[in-house]
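One chain of protein is taken out of this complex; the other chains stay put.
And then chain A:
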Amino acid sequence: MRLTCPLCGERDRREFYYYGAEDYLRRPGEGAPLADWDDYLHLRDNPAGVTKDLWYHEAGCAQWLLVTRNTVTHEISGVELVAGRKE
């Protein structure tokens, strides 16, 4: 598997650390109901198809990346910087 880091270019997956679904980016605000936190921390979809998840270019530029990929075809259709993402 290869990921194209927006800063470093195409790299082998061994340079990256996998975290989890992009849901981690949607942190509930202070005082949000516990159910929202439960959802944020624990409840995940398991899509057959397009999914977005978080990867960290640990052996490269130390940037967190938002990767759009297909769990069926393994196609990667987008990689963007978490810090520079469009909400």
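Annotations
Assume contacts are C-beta pairs under 8 Å (C-beta built on N, C-alpha and C of every residue); 3 or more make two chains touch, one makes a residue touch a chain; residues count from 1.
Here is the rule we go by: contacts and distances are computed from a predicted model.
Missing chain, UniProt name from the options "ABC transporter permease", "Serine-protein kinase RsbW", "Glycerol transport system ATP-binding protein" or "Sarcosine oxidase subunit alpha family protein": "Sarcosine oxidase subunit alpha family protein". Although one chain is hidden here, its contacts on chain A can still be listed: residues 1-2, 12, 17, 19, 24-25, 27-28, 30, 32, 34, 37-38, 41, 54, 56, 58, 62-64, 74, 76, 81-84.
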